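With one protein chain withheld, the remaining protein chains of the complex are depicted in position.
Right after this comes chain A.
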Amino acid sequence: MTIVEDNRHLRGALLPILHALQEEFGYIDEEAIPLLATELNLSRADVHGVVSFYHEFRREKPGRHTIKVCRAEACQSMGANALVDHIKKRLQVDFHGTTADGAFTLEPVFCLGNCALSPAVMIDENLHGRVSPDRFDELAAETRANPHAHNQIPRALSHSHKGHAQ
């Protein structure tokens, strides 16, 4: 509940709170919905409506790493559909699924903003460009071996979530 307290002062606090919950726990637990409704003076339907509207919010615990594969047009032009087939086969999961060993959850995404270096894949918060099937296999193996192998956001820049505006 400190997450609620930390964000309660924000206007339109529900989205920032949901992001903070997902960052902390990896997903939005069903039990959080009535709690948030009470705390923010909303109906449960309101909170449920918001959680279910946005693709980003998860209802189930994900794997240790999230793999987002871009399915949008620029990546399609560079073979993203074949890459998606390869990844599904290699990880033995479909979209929104988690690998049997709990390492990866696979998600589709529409555009990662890396359209000149397609196809693009994001593993956790780290972006990869020109991802061939072989390159994907390397990245997945490196991520399994060392979860921080590709950290791109300097520590100084992360964890600065609290805003200034009231």
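Following the convention adopted for this analysis, a residue touches a chain if its C-beta (ideal position, glycine included) is under 8 Å from a C-beta of that chain, and two chains touch if they have at least 3 such contacts; residues count from 1.
In the analysis below, contacts and distances are computed from a predicted model.
Colleague: According to its UniProt record, what is the protein name of the omitted chain, chosen from "Formate dehydrogenase", "Peptide ABC transporter ATP-binding protein", "Circularly permuted type 2 ATP-grasp protein" or "Transport permease protein"?
Modeller: Hidden chain identified via UniProt as "Formate dehydrogenase".
Colleague: One chain is left out of this view; which of A:R44, A:K61, A:K89 or A:R130 touches it in the full complex?
Modeller: A:R130
Colleague: Of A:I3, A:A32 or A:C75, which one is in contact with the hidden chain?
Modeller: A:C75
Colleague: For chain A, which residues reach the chain that was dropped from this view?
Modeller: On the side of chain A, residues 10-16, 18-19, 46, 49-50, 53-57, 68, 70, 72-78, 109-118, 120, 122, 125-130, 150, 152-153, 156-158, 160-161, 163-166 touch the unshown chain.
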